[in-house]
Every structure is written in structure tokens, then in C-alpha cells.
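One structure follows; several queries about it will come next.
Yeah, one chain of the complex is gone here, protein chain that is, but the others are all in their spots.
Think of it as A, B and C in the order they're written, each chain with its own count starting at 1.
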Amino acid sequence: MNRSFASDNNAPVAPEILKAIAAANKVDAPAYGSDEWTARAKQRFRDQFGPETDAYFGFNGTGANVAVLASLLRPWEAVLCPESAHLQTDECGAFERFSGSKVIPIPTQDGKLRPADLEPYLKPVDVHFPQPRIVSISQATEYGGVYELNELRALCGYAHERGLYVHVDGARLSNAAAALGVSLKVMTAGIDLLSFGGTKNGLMYGEAFCFLKPALGGTTAPFVQKQAMQLASKMRYIAAQFDALLTRDLWKRYAGRANAMTKRLEERVRAIDGIRITRPVRCNAIFATMDRSAIERAQRDYAFLVWDERLPEVRWMTHWATTEDDVDAFAAALERAVFPK
Amino acid sequence: MNRSFASDNNAPVAPEILKAIAAANKVDAPAYGSDEWTARAKQRFRDQFGPETDAYFGFNGTGANVAVLASLLRPWEAVLCPESAHLQTDECGAFERFSGSKVIPIPTQDGKLRPADLEPYLKPVDVHFPQPRIVSISQATEYGGVYELNELRALCGYAHERGLYVHVDGARLSNAAAALGVSLKVMTAGIDLLSFGGTKNGLMYGEAFCFLKPALGGTTAPFVQKQAMQLASKMRYIAAQFDALLTRDLWKRYAGRANAMTKRLEERVRAIDGIRITRPVRCNAIFATMDRSAIERAQRDYAFLVWDERLPEVRWMTHWATTEDDVDAFAAALERAVFPK
Amino acid sequence: MNRSFASDNNAPVAPEILKAIAAANKVDAPAYGSDEWTARAKQRFRDQFGPETDAYFGFNGTGANVAVLASLLRPWEAVLCPESAHLQTDECGAFERFSGSKVIPIPTQDGKLRPADLEPYLKPVDVHFPQPRIVSISQATEYGGVYELNELRALCGYAHERGLYVHVDGARLSNAAAALGVSLKVMTAGIDLLSFGGTKNGLMYGEAFCFLKPALGGTTAPFVQKQAMQLASKMRYIAAQFDALLTRDLWKRYAGRANAMTKRLEERVRAIDGIRITRPVRCNAIFATMDRSAIERAQRDYAFLVWDERLPEVRWMTHWATTEDDVDAFAAALERAVFPK
Partner (left out) sequence: MNRSFASDNNAPVAPEILKAIAAANKVDAPAYGSDEWTARAKQRFRDQFGPETDAYFGFNGTGANVAVLASLLRPWEAVLCPESAHLQTDECGAFERFSGSKVIPIPTQDGKLRPADLEPYLKPVDVHFPQPRIVSISQATEYGGVYELNELRALCGYAHERGLYVHVDGARLSNAAAALGVSLKVMTAGIDLLSFGGTKNGLMYGEAFCFLKPALGGTTAPFVQKQAMQLASKMRYIAAQFDALLTRDLWKRYAGRANAMTKRLEERVRAIDGIRITRPVRCNAIFATMDRSAIERAQRDYAFLVWDERLPEVRWMTHWATTEDDVDAFAAALERAVFPK
């Protein structure tokens, strides 16, 4: 199979991660997180996100989002999110089914929520409508965009003044931090709840859900983790991966590489007439339109998504293992697809 | 850490399994199960459990039980199970929360359900009570026991005549099959729904949930798998493990080893006055009573569970990696704990 | 208290309805719907809505909507509705909590869904997103509008071709039918699922949820009715009310009166400068804008809602008991509020 440009979850596991798993495999260890790897990985989260961070590990992104939101919400409380949010469009209603709460999707131009978008949904308390309690945003966004730090600050300020928590779906937080050139801590200043992605940044499996401020999840999160089927018996193997990822800035190396490869692809593609990039390129995704027949030709050799059938608009993603040669070969294939002989 | 006798989930990952993971890591692969490892692993399940088997992979045992039961049940239908079932005692109500259905626990002497136990719960249809629809049993049981083949046949016959499906929580099905000396197919003849354990038998993570007869889960299981947060994006790494486990009878080798080590421990322990084995020893668990002070002394060096504080009754488990030396050393430690100098 | 123009649920119970209750009160009767009143009321529904109608009775409108939708939907199936739907805005997420399913709100201009609105939501089957299965519309709409018969036909045709059911939230179906001058049967031709309102049209309590085509709710609805806490033990008292309402066109008399009083109010109000009617007036509701200070003055004597604080837009409703004198007095009060001396 050629390098996939379909998704960063098509990537293999990074070698340092696999090594960390093997290193955790030498002895017996207690189950359900009472092991030394879990303790160490939790400490890494405190190191990277601040000393009050309370991190839990789950299996996948949907699980992490559900668990962190349901740890805080009562079933008559609601989550406000962009209508493009993974939570709204790609989790098959897992959150609603598990929590009983309502997700209220808000239309946006670019997948980013701004204070003015929230305002119409914030009304006086009334039993007839679920009470908004959490604002959930994706950083990076599902369109490959990023919130600038001042945008995050403005949104958090607005939300906190109105008694709302801010959750970041950070399935690609590393990519956003690498794009902005800031630490994870700076990236998440002011944020209350975080889903931190591992699988899309070199891990085999494992996502973290984090309470970044004291007393947010302490008494409820362990039960929610268990009920949400996210409590691994052999927890050490998730923990060991995160321990490695958050050591010596591996997260930044992987995400930086993914971003750089997308940047390279962007340059190549901008030179091709017949391909139009449709959204700002900030992280590891490019959205573009091209002829339907060109798409079909390109897909004969390379896997990538048709994001919006109607335009048609495609999405190309790179990941930690994408190489310069991969990018160049893919760009050449795209060019051939657009201008077949 | 000394070898753990606390649980088979304290074991490391078996070397062949780790190798299979590494072998699956060389290229990019499609996500969410559209990969070749998943196809191959599903075929292995058909080979081992019969050609009509429809297998799905989830992350953990609770997830597998919830997904397979919820694929069939409507929220006004109920599951009948022994009150000692993992589903009732150790899944924190995950099934009830996710499915809305009711688990009806039935008292038993030994953790095994028999037709006569079911009878009082089978009444004419009535909207005032959830309608029993699935009988769930554990093979091996939570007490280390096994259902004999004729017991399984009798239970299935009784259930099917009354329109009930039979589900087996097979977190330790391999141990039961190894104990009975039968194939997985013979072991599950007549069964409708199966949770097949991997994590307790040498895997890093991964449990399968299987529909053993046609048309049971086909249209619903994929959605339930997703909603139950059990759909891995990098599915190939679970599939590769099961592919290996079900090849060249690895499952039997691991489980057989675990059972044999328990048998060895049983022999050693029966010779120790002051320890009384309380339940039949069939698989990889021994239940025993001993002095509270002896327990405390033994636990200084070895991890194991106090199952019932009141007696007190302890549980000792072995697993694929337990060695004869481990057993002998542990037995010696128990003896010293019972007869301290 | 002056006549309320806040809602048709501020009305008292109509005298014929109270009489029917008293008539049902002379003897003992079986509980939970095994009584003669329930049998008769179910027959009335078949008479009015067609011989295949299967009607059940619940307590309130939220209960009826939840029960009828949840009788058909699996938790990974979704309801498409206008974002102004009562189901979306006024039921506090009861449906999501009870069913686990997702409501997908669709923006509209006037609270009415048209086929083109649905199209973007109908994609190929994919486990990552809840599968649309029911289109739910309100007739009359929450803005006092009505779907014309040809609009209903077009919507049903479009939906049925795509495997979707059509549900009508008919909390005010009687008002819509009276406005269109058609029978309930003509009004609901092609519709699959119906919540039929009683409380807003003269009843004390009681809403019906109906399956208008064979085999839609038969085996599931009774259990859902019970689980949704909508199964009355003394069912006869709901049934007797519906029996009366659907006899000798009482429903039309009440709804027609409510509509006529709104029409009268509309005429009066159109003559008042400073009040602007904002939406088409078809049934028993008027939406209008006026000065904030005028609203405050008017509300000193009369109860009515401020629908949208920002404009501000108010809503005035009439009901079966509103009289011409009530309307004239209210219109006069509005005029005084707009032009205070």
C-alpha cells in the first residue's frame, strides 16, 4: 500500500512508542491503573499541562470526549459546539446515548466558535430547555484550522463569565501546538477540560481525558471512565505510550513532521492548475477542490477522502511517518491525475 | 515485582502477540477495520467457531459484553444471569447505563445457571416487567468453575425453547476449553452470542464479541460497536493479536499453561494444613480460606485478592507467563505465612 | 385573573370534557387500559384517522413525542426536525435522555421543513453518524403556521422514497385542520406517526400517540409507553376525554373557536399603529413586535409571552374558551399600552 493521505489514523505506530510498550512488558503489573507506568504518565501530564492536571486514559477519541464531558454534565445540561465538531458529526451520538445530555450544534463559517456565536444560546434558566454548561471546541479544528491564542483567551473569558466550562477536543492538539509554536501548557491556558489525542500522533491506541483545574473530575471521573468502557485492565500499555510521547518532546517531533509534510504538499499543490485549496492550511490537513474525474484517477493509487461530495472537495492528511518522498510522489500523482496524458 | 497471583490481567503480553503487532506495523493501513488484519482475524473466528460466526473487536471485556448484548436487546428486554456474573458485579452498571435494559441477577450455589433457576423468571408477556430475552453465563465462571458440555446443551435447549438467546461471557473461554479438552467450536455449540477474551490470555488489549448464528447482529452491531466506544481507529493492532492467538492453537497453549500452573499450585497447597480450598479447581483460579494473619503475611511478598472479607476467602490466579518456579516459590511463601517461625 | 393570552394550555377544561370524565366515574374499572372507555377511544381514532390507526394514550406532549419516536427508533437512528421544533427547544432533551438517539435540528425560515432542507443530511450509511430515520414536523408549527396539504404530500413523498418515516407533532393538529378546513384523516394522509394533542384543545390532561400505518408500533409501543412513564393506571379518565373530543366534532368546535378568536384579534391589532404582526396568522397564535415599554404596560393586566427578547417579539394565543369580549378587551388594552395617556 502506498502512503495513505486519508487520515493520520492510517499511520503505523512510531518506533519510540513501540519501544516503550516493549519496555513495559517485562514483568507482571497491577491492573486498572495501579501500576508505575500510569503513575508516571499522569506525572508527565502534570509536567506538560500544569500541576493541577488530573489525567485519565481511555481507548479512543470518542471514549475520551464522552468520558470527560459526562464526568461534569448532568443529563439536563448541554454542550455547545460547532456543527462541524467531531462530537456532533463523527461519534454516532455516543455522547447522547451514554450521557443523556444534548449536544447543541452551532453553525460556523470555519469550524471555529466565537463568543458572538454562543450568545443566542445563553438564556435565563428554564426547565424546558437543557442548560448550556460546556462549550466544546476542536483544536486543531476538523477543517485543519487552529484557534489563535487570543481567540482561545477571548472564548474562555466569555464562557467563564457565564458559568460555562470550556472543553477542547484535542485529538490533534499536538499539531495545533506545533503550528503555533507554543507549549502544550500555553496552548491550553484557561481551558477546563481536555481530550488529548495519542492515536493520531504516533500511538497504537490511547487517548487521555484531562481535568486541567482542581476539583472538576476528581470524584466522578473514575466511575465514568469505568461505565464508559474506557478503563483498560492492562492500563500500563496505554500509560507507557503517553509517558514516551510526553518525554523529550516526542509529541512535537511527530506533529511537527506531520505539519511540515502538509506544508510541503501545499507548496507542490499550489503549483498545479486545476487544484484549488479551499481552506487555510495550518496543521496536517489540506482541503481542496478538483475535477471529479481527476479525483477518481488519483484515488487509484492513493487513499484520501472526498470530504464533500457535492463540490467535490477532498481532504489530504499527513502524519508522523509521512516522508518528503511520499509527498513528492503524491504531488506528482495528483498532477498526473489532473493532467492525464 | 514478584509474579502476581492476583489476576490473569496482571500478566505481560505474550511474545508471539507482541511480534504480531510489530509485524502489522510496517505500512499505512485503512482505519476502523477496513484493513487486511481485521479481515484475516474475522476469518480466524469463522475457522474456530464455525462458518457463520460474525466477529467484532472491542477494547475491553465490559465493552464486549455491553456491545454484544445491546446489539440484540431492546431497552424493555432483560438479561438473566447468575448474581455472581461479572456483568452484574464488576461492570459498574455500564450495560444498564448504555442500553437502558435491566440485568436480573439470579442466586446460585456455584456461579452456574441451570434451567430450574430460570423458570421463576419466565412469565407471560406483561408490559409491567422487562421481558427476559438473553441468558448470560460465564465460561469459565467467576469462581473458576466450568460448565460441562451437557450442562451447556441442557441450558441452551431450555432457553431456545422459550425464545431466549444464550450469551457466554468468555473472558476465560480459552481456559474452559483447555480444561475440558475440547475445541472452541465444540465448547460453544448451541451458543448464540459470545464475548471472547483476549486480554486475560496473553493479549495487550482486545476482546471480541461474536454472533455465532446468522442474522443476529449484522445490521446493528457496527453501530453499537461505534456508540459503545469500542470501534478502534487503528483496528489492525487488535486484529493482529487475535489473528495470532487463533493461529496454531496459541490460545490453547497459553490457557493450558495457566491451568497447569494452577493445578500445580493446587497440589502444593493441598499439602498445607491451615489452607482449605473452597471450590472445585478447574481452570486457572483457586479459592481458599486461611487465617487472616497468614493472608497478611503472604501478601507482603505476593499480590493476590481477598475475595470475601468475611470468611476470609482468597483467590489465586495463574496466567500464560506463570512458571513452575513461580508456583513453587509462591507455595513455599504460603506455607511460611501459615506457619511462621 | 383576566383571560390569558399566554398559551392555550392556560385554558380551563371544556365542559363536555368534564362531563365525560364524570360519566366515566360511576363504577370500578380495570386499570392500565383494559377498560371500555379506552377501547371506545381507540375506535374513535380509527374512525377519524383511518382503520389502521393504532392509538395509545399518554399524559403530556413531551411524553407522547418521546413514546412515539422511541417506539420506532434504535439509539443510532436520528430524528430530523426544524430547529424551532418543540422537540428540539422545549422538551429539555427528554427524548435524547430516554431514547439515546440524536435529534438533528435543521434551520428554517418559518419553522417548516421542505425536501430541500433534508437533502444535506441524507448521506450513505456510515457508522460514524446516527442514521436519519424519522422526519418530525409540527402541524400547526410553533410559529402558528400550517403546512398546506400539498406541502405535506411533497414532504412525505420525498421522505418515503428515502426510507424515512414522517412524524407529526400535532399538539395543535386540530387547529391546523380547522384552519385548512379538512378532516383529521385528510390532514394526516401519508403521515406515519402522530402525536395528537388534547391538553391544548380543551382536555384536562392527555395526549395520544398514534401509528397510522400497520405494523409500525404494535410490538414495541406498549413497552415504550410503560417505560416512558406514560401508562396511566386509571386510563379510562384520559380515554373518556378523547372519546368525547373525537365525538360530534368537538375537536373542531374548540379549535375553530380558538382560531376564530385569533382572527378577530388579528383584525383588531392590525388597526393599531405601533404593533407589527411578524408572521402569517393561520391558527390560534399571533406573533408581533411592539415597544418594550408597551409590552410591559400590557403585561400588567394580561399574561402573554415575550417570544424573542431581542426584537422584542411577543406571542398571543387564544383557546377554546376565549370569547369575543375577551379579545376586544385585550385589543383595547394593547392599544392603551401602545398609546398611554
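Everything that follows uses one rule, which is that a contact is a pair of C-beta atoms (placed from the backbone, for glycine too) under 8 Å apart; a residue touches a chain by one contact, two chains touch by 3 or more.
Predicted model, so just to flag it, every value in this text is computed and none were measured.
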item: Residue in contact with the excluded chain [from C:213, C:234 or C:336]; value: C:234
item: Candidate in contact with the missing chain, chosen from B:2, B:34 or B:89; value: B:89
item: Residue of B:78, B:239 or B:314 in touch with the missing chain, whole complex considered; value: B:78
item: Where the missing chain touches chain C, by residue; value: 1-4, 6-7, 9-13, 18, 21-22, 25-31, 58-63, 66, 91-94, 97-98, 199-200, 204-205, 223, 226-234, 237, 303, 321
item: Positions on chain A contacted by the hidden chain, ascending; value: 32, 74-76, 100, 127-128, 131, 220, 222-227, 231
item: Absent-chain interface as seen on chain B, which is shown; value: 75-76, 78, 89-93, 96-98, 100-103, 105, 107, 127-130
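The rule is simple: only the chains that are shown with their structure count from here on.
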item: Copies chain C and chain B - interface residue numbers shared by over half, same or different; value: same
item: Superposition rotation for chain A onto chain B, Cα-based, multiple of 5°; value: 180
item: Mean-CA-position distance for chain C and chain B (Å); value: 51
item: Of all residues in chain B, the ones touching two or more other chains; value: 223, 226-227, 231
